[in-house]
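Removed: one protein chain of the complex. Kept in place: all other protein chains.
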Amino acid sequence: MNKINIARRIFQILSLVLLVYGGYIFKEWKESAETEQSIFPSLKAPPGSISTTKFEKGSILWPSGATPVIENYPPSLVCRFNPKGGMFKACILHFFSENLTWQTQIKYLLPYITLFILLCFLFGRMWCGWVCPIGTVGDFLTFLRRKMNIKVRRFPQNFRINLSFTGYGIMAIALTISTIIGMPNFARYQCYWFLPYCQICPARLICPMFGLIKPNWKDFSTGITTTFTILAWLVLGLFVAAFYFGRRVWCHMCPVGLINSWFNKGAGVELHKKAIKCIKCGYCADACPMGLTKMYQMNNDGIYNQNACIMCFRCVEVCPRENCLGVKFFGKELFRRKNDTKKVS
Amino acid sequence: MKRFLFLILFLFIVFCYGSSQIDIEFEYPSISGDFYVAGTVFFPPSAVSTSDNIIVMDTETKSEIQSKITVQENWPDGSILSAEIIFPANRQKRTRYAIFYGEDVKRKKSFSESAVLPTVSFITPGAGKTIEDIDISVGEINVRVDRSASIRYWWYIIPAFILIFLTILRTLRTIRTQKT
Amino acid sequence: MTQKKFLDNFRDEIQKGFVSDRISPNNIAELQKYKRKSEIPSMENFYEAIENFENKKTFELEKPSVGYFCNIVPEEIILACDLHPVRLCCEDQVCAQAGEEIAPGDICCVIKSICGKFYGRLYENLNLVIIPGTCDPKTKLAELISPLKEIYFLDPGRDSDYLENAAIWESRYTELFDFLKKRFHKNPGRTQLISACHKTNKRTEIFRKIYQLRTDYPDSINVFDYYIMIYASFFMEIELWNDFAEKVYSQALEKKKTQNKPRILLVGTPVIFPNFKIIDVLEQSGLAMATDIQCTSFGRFFNPVEIDEDTESGIIRALALKNIAGSICPCLLNLEKMANLIIDTVNQYNLDGVIYYNLRLCQVFEIQTAILRQILKQRNIPFISIKTDLGKEDTGQLKTRLEAFREMLESHRK
Partner (left out) sequence: MKAGIDIGSVMTKCVIVEGNRVIAKTISRSGPMPEKIAENILQQALKNAGIEFSQLEKIVSTGYGRHIFSLNHKTVTEVSAAAKASFYLSGEKPCLVIDVGGQDTKTIEVDRRGEVVDFLMNDKCAAGTGRFLEMMATVLETDIYGLGKLALSATKPVVINSTCSVFAESEVVSLLAHNERKENIAAGLLNAIAARIATMMSHFHKDVPVVFCGGGANIPGLKESIEKISGRQIHILENPQFVVAFGAAIS
């Protein structure tokens, strides 16, 4: 009955394993590949740069006891705090922040950006619904809440969509700081302000735990690190609350998801509605984890990709009317809601 | 669907095209046994930061050849301008050699000239005929350098912009269907 | 809305005032008539169950029984409380005539029959009756029968918009759930609700199979058997019904044969057991009812309960969506959606025409007729509206009309 949902859960778990422990699995492959020419240029901090020399073990950004991430080979670097793993270039915000600080030339970033655009163009924001490890953790929290029979808090759609302004604000501040500290005159601030968003991201405290490493959960060495640590805890609290009491509220303000969402309306994956079939039962709006109601509201045929949609296809799955909602991939139909009975031949 | 398959194919071609490779040519001497091959190679600015980023490859067996690289000159940004490369060869094992360089290669095999052997100097025919040259005035000396290595990453701009353009078109279409 | 106190002060006066105290509608002969037409052996189970019900044996159960009307009342909540839900909708000529005493005049004949049954002391064994405020007659019905029975009045409002009302529905249903828990000293929780939903979803699954089979081969299960099955589901235990229906389906699969009658869609007021006049005439005039859009069959069974949030409140909300937002009652579903539903059903199953069946004095159905006629005419879908009541005097006239309709459809086919 819930085939898509089950498939999605399996995919989420598989990608969690791949992203978090992929480094172990593909380690040998990576090392053998080192001598060969790569289509992706290596992006390392220039020698002598403060940002690399200062961040040794035990500094604010590294989880204690962690070795540096395996970099260089695309697609890798799922998260800075995911010490042993990472096969797929994932966190685009981390990528931008880091390279803005290093002042890496744009030509070396182009292959990475092209790959990111290609994936977004094909699948839109499916990243959030099907892959993102943080989203998977959040879904697990939701699962726990359901098992404990706690009522879900439902936020109105407008509130949810306006949360994205918070995300854009955080993103703008983080990228501006990254750019400024990359300038030679401000280089001495690098050791405190490096990757400002990563320092408050909930993944800072969550991701090291996957590698069974104690996260750097208390860094009160200076005023700035203290501030960031406290902020990180607050954001983590917000994250847990958002997933525990609502469904995927966090995803409305996650900056990575927001960058993904720009491609959502033009993505290859399209959600379709045949309005004549709809009897306004509200199943789709009720099941949407992002709390979107457009699919329910619209009265004409069309493509209903929305910026906030995470492409979980739950609406297609729960719709009781045959052929009403469907998913297409570049105009080719992937699947539609079918009645549970087969046509008797 | 076809156009996207084409696009992916195009990206693949772009990725495969243009490695930072310099082919080497030299004449085998009439002596038997090992001998050294030596020569000076020029590199584009910002391409190679240390001598470890230069390797000599046997293009037929695709294996690295042990080599000794001595940096001779540096660019103003600290990257290598020219280096002298010496590596051993043998007449019985005739093959073609090439030099690879860049941040993404790493030299593993190095050697020191322990034996005294005859030396043959090589020329780099491909590197001489560069597509794009720049002139840098260093006093009264003009140095002509290949810049083609860095250009290959700019190729990525084409698929990226095509994708962005398609995304915008499709977004406009989606918005239009949602409005009517 | 919590339990209202209706007419409690006048209880004695009302109970004394009515003379036709005990009525005995006898539909057994009619039932036998339809039973003879049935070609499926397993249908016997249903006929037997109805016979028992007509002889008032079904209520002698260990479980307390709760009567209810309308799809708006969530059957799953009653099931979750380990009670026996009995749907009381009826269209019985004898009861309706008796009911005239309580509800005289031009009133919905369903309400009249219900009044007749209650005042005729046919529903003595019921412990509680849940009445929804779906339409005006039902709202008043709660008051009319309140001197005889304990009534719970459920008013979810008449707006079927999900965004505006989902929270209200949820709170109404939760109140009902809490009331039932307290009244019958039961303590059901999430698991009981889920298992009740699974039961009804199983029923939905079987019904969809039968529905699909009948759209393709209307004669595989004849129309009387179909409505007998639906009538049986009013009071039978749900697992029992599922088992029997599964058997009927498997036997009907062997019976399918192509036939050349015009296949039509029956839309409108529900067809409930003793009042089989319309389908009788339909059968006689050579039309095959392939599909219906009625609240007792399609509206009740077609949508499954989609549990997304499997918390208690989430399930109750899913029930509200199934029963209220997804309702096809004209009180809740707007005309545009109704027209879309009809057009879509006709196109999907390639049907020949639409019969808009209107039990007299159901205003909400009647009021749409002219507009629907216009809409469907523009789309070249043959449409006929039939307005009738429980009496059998107009059978001849109905037959003329439906035969003329059949002739029209046949000429269209050429």
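A, B and C are the chain letters, set down in written order, and residue numbers restart from 1 in every chain.
Rule of thumb we're sticking to: contacts are C-beta pairs under 8 Å (C-beta built on N, C-alpha and C of every residue); 3 or more make two chains touch, one makes a residue touch a chain.
As the structure is a prediction and not an experimental result, all values here were calculated from the model.
Though it is not drawn, the left-out chain touches C in the full complex. Contact with the omitted chain, checked across C:K181, C:H198 or C:R373, is made by C:R373. Contact with the chain not shown here comes from a single listed residue; of C:F302, C:Y357 or C:F383, that residue is C:F383. Checked against the full complex, the candidates C:E44, C:E164, C:D178 or C:E407 give a single residue touching the omitted chain, namely C:E407. Within the complete assembly, residues 360, 370, 373-374, 377, 382-383, 387-389, 393-394, 396-397, 400-401, 403-404, 407-408, 411-412 of subunit C touch the chain that is not shown.
Just so it is clear, only the chains that are shown with their structure count from here on.
A straight line joining the Cα centres of subunit A and subunit B is 36 Å long. Subunit A meets subunit B in the complex at residues 34-35, 37-39, 41-42, 44, 47, 72, 107-108, 110-111, 113-114, 117-118, 120-122, 263, 265-268, 270, 294, 298, 300-305, 330, 332. By the touch rule above, subunit A contacts subunit C in their complex via residues 145-146, 149-152, 154, 275-283, 285-287, 293, 296-297, 314, 318, 320, 322-323, 339-341, 343-344.
Touching subunit A in their complex are the following residues of subunit B: 1, 4, 8, 11, 15-16, 19-20, 49, 55, 64, 100, 102-106, 108, 150, 153-154, 156-157, 159-160, 163-164, 166-171, 173-175, 177-178, 180.
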